[in-house]
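Of the protein chains in this complex, all but one are displayed in their positions.
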Amino acid sequence: MSDIKPTLKQRFDRWMIRHGRVLVIGLPYLWLFLFFLVPFLIVLKISFATAQYAQPPYSALFQWVDEGVNIAINFGNYLFLLSDSLYISAYLNSIRIAAISTVITLLIGYPMAYGIARAKGSTRNLLLMLVILPFWTSFLIRVYAWIGILDREGLINAALMGLHIISEPLIIRQTEVAVYIGIVYTYLPFMILPLYSTLEKMDGSLLEAALDLGCKPWKAFATITLPLSLPGILAGSLLVFIPAVGEFVIPELLGGPNTLMIGRTLWNEFFSNRDWPIASSVAIAMLIFLVVPIMYFQHIQGKTEDPGK
Amino acid sequence: MNGKRSIFLMSALCFGFAFLYVPIMLVIIYSFNEGKLVTVWAGFSTKWYVELFRDDAMIDAAWNSLRIGLMSATLALAIGTPAGLVMSRFGRFRGRTMFSGMIAAPLVMPDVITGLSLLLLFVTMEQLVGWPAGRGMTTIVIAHTTFCAAYVAVVVQSRLSGMDTSIEEAAMDLGAKPTKIFFLITLPMILPALMAGWLLSFTLSLDDLVISSFVAGPGSTTLPMKVFSSVRLGVSPEINALATLIIIAISVLIIIASILVMRSERQRARQVQEDTGIPG
Partner (left out) sequence: MSQGANQQDAQICVQTSQPWNDPDGVPFIRFEKVTKKFGDFYAVDDVSLDIYRHELFALLGGSGCGKTTLLRMLAGFEDPTEGKIYIDGVDMANVPPYERPTNMMFQSYALFPHMSVEKNVAFGLHQDGYSKSEIKERVADMLALVQMSKFATRKPHQLSGGQRQRVALARSLVKQPKVLLLDEPLGALDKKLREQTQFELVNIQEKLGTTFVMVTHDQEEAMTMASRIAVMNEGVIKQIGTPFELYEYPNSRFTANFLGQVNLIEGTLVDDDEKYAIIQSDDIGGEIYIDHAVQGHEGTTLWVALRPERLRLCTEKPENTTRNCFAGKVEDIGYLGGLSTYHVRLETGKRIRVSEPNTHRHNEPRYTWDDQVWVTWETGSASVLNQ
C-alpha cells in the first residue's frame, strides 16, 4: 500500500512542478500590482475629488445616497491647473531644465564612457568602479556638497574673491545654473553606465573598416560609432530625463524661490497647502506627459534583456 | 591622430572624475574644520563628530533608517529575485508586458509621484481594511521594498541573461527538479548579483528622502528627512561630519563586497578550469 501512496515529499514536488511557476511569477506580480499599479488608480480617483477639511482631506467620489450611487466627479482640479499660469510654467520649466541637463550630462558622459570603454583590463575596472561609487553614496549628501560650493558664502566665491577676480560675490546658488549643476552631477553615473555598456560591446574592427575605406577618424565616429551607440544614448538620456522632470530635492536645495519645477509644486501643494486632490492632479498631469518616455524606456529595457527578439 | 584622440579622452576623464569627486572631497575635508563657516579653514578638529554623536534626534533617525534599510533590502531581495528569474528564464506568459513594465517603471518614476501614490494607497487601505493603521515604519518599509525590488530584479536579470542556460539545462537533463535546480545551480550562480542587489537596496533605502517624507508618520523620521530639514537652512559642519561617516561606511562596504565578489568569481573560474581540465 505504502509504496503506491506518494510520500509527502513527492506530493510536494509534484505540486511544485505544477504550480511552482505560477507561485514564482505570482509573488512579485501581486506585490508590484498592489503597491505600484493600484496606487496610480487611486491617485487618478482622488484627482477628481474636492479638498475638504476632514480626515482624509478629500471628498469621496462615490456616495450612497437614497439607495443610489452618487458620483461626484470634479474636473475643477484640472481646470484649475490649466487656468493658473503657475502650473503651466512649472511644467514647461521642468521639461526645459530636464532636457538641457540631459544634454549636458550626455556631452560630459559620452567622452567619459568612450574613454572607459577604450581603456584596458584593470584600468577599465578601476574607472568603472570610480563611476559607480558616487552612485552608491547618498544622493542627498551629493546635492548638499554643492551648497557649500555654490553658496553666496561658498567656496567658489571665496576663492574668486580671494584671488581678487571678483569683488562682489556671484549669485550661483538659487539660480537655474545651480539646478543644472546639481542634476548633471547626481545623474552622471546613470548616463555613463548604459553608454559604456553599448560602447564596450561594439566591435572595434568596424571602426577600423571605416578608416580602411578612407573615412577620417572624426567622420568614422559620426557615421559608425555614434549611430551604433544610439541605444545607449537613449537609455542613458531617459534615465536622466524622466526622474529629472519630477526632481524635488535639487531645485529645493540649489534652486531659487522662483526656480519652478513641477515636483516642487506637487510637494508644496501636498505638504504646505495640504490640498491632496490638486497634488494628485498635478501628479496625473506629470504622468501623462511622462507616460510615453517611460513606455519607451521599458521598451528598450526589454530589448536589452531579450536580444533574440 | 591616435594621440589627439586619446589626449581628448584623457582630459574628458580627468575633468569628469574631478567633477564627480571634488565636491565629496571638500565635504570630507571641511568636516574636520574647527570653525563653523564653510569657507574659512580654522584648524583641524573632530569636534563636529562629537557634536553629531550628542545629537539624539539624529541618532534616533539613523537607527530608524538602518532598521528600515535592513528590512526593505531583505524583503526586496525576496520579491525582486523571483521577478528577475521570471524575466530572464520564464519566456513568454500572459501579462509579461505588464510585468516588465512594473519592473522598469519604478527605476525612472519621479519620487514625488511614487511617494504621493503610495500614501494615497495606504490611506485608502486603512479606510477599507483598517491596515496599515496609521503611517510609520511599516509603510516606509513597504514603499522602499517596492522600488528596491525593481532594482534587485534588474540586477538579477542582467546577471542571469549574461550566463547561458546550458548549465541549468544540463542539470535538468540529469534529472534534477526545477526547485532543486534553483537552489543547487541557479542560486549559487547569482549569489554575487543577490549580494549586489541587497546592498543596492540597502543604500537606496538609506538614501531615500522624498518617498519616506510622504509615507512617514510621527516617530518614524528617517535620517535623510532629518538631514534635509537641517540642510534647508544652509551648510552645517555637523552634516559634513555625518556625510563623511556615511561616505566612508558605504565605500568600505562596497570595497568589501567587490573583493568578496571577485574572490568568489575567481574561485568559480578555477573550479570551471579544474572541471574542464584546462590548465590555468
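Chains: A and B, in written order; residue numbering restarts at 1 for each.
Here is the rule we go by: a residue touches a chain if its C-beta (ideal position, glycine included) is under 8 Å from a C-beta of that chain, and two chains touch if they have at least 3 such contacts.
In this text, all values refer to a predicted model and were calculated from it rather than measured experimentally.
Note that the undisplayed chain, when the full complex is considered, contacts A. Considering A:A158, A:V177, A:C215 or A:I300, the position touching the chain not shown turns out to be A:C215 (whole complex). As for the chain not pictured, it touches chain A at residues 203, 205-206, 208-217, 219-220, 223-224, 227-228.
One rule holds for everything that comes next: only the chains that are shown with their structure count from here on.
Chain B meets chain A in the complex at residues 1, 5-6, 8-10, 12-13, 15-17, 19-21, 23-24, 26-27, 30, 37-40, 78-80, 82-83, 85-88, 90, 93, 95, 98-113, 116-118, 120-121, 123-124, 127, 142-143, 145-146, 149-150, 153-154, 157-158, 161, 177-179, 199-200, 203, 206-207, 209-210, 213-214, 224, 227-228, 231-232, 234-235, 239-240, 243, 246-247, 250-251, 254, 258. Across the complex, chain A meets chain B through its residues 13, 16-17, 20-21, 24-25, 27-29, 31-33, 35-40, 42-43, 46, 56, 108-109, 111-112, 114-116, 118, 127, 129-134, 136-142, 144-149, 151, 153-155, 157-158, 185, 188, 217, 238-239, 242-243, 245-249, 252-253, 263, 266-267, 270-271, 276, 279-280, 283, 286-287, 290, 293-295, 297-298, 301-302, 305-306.
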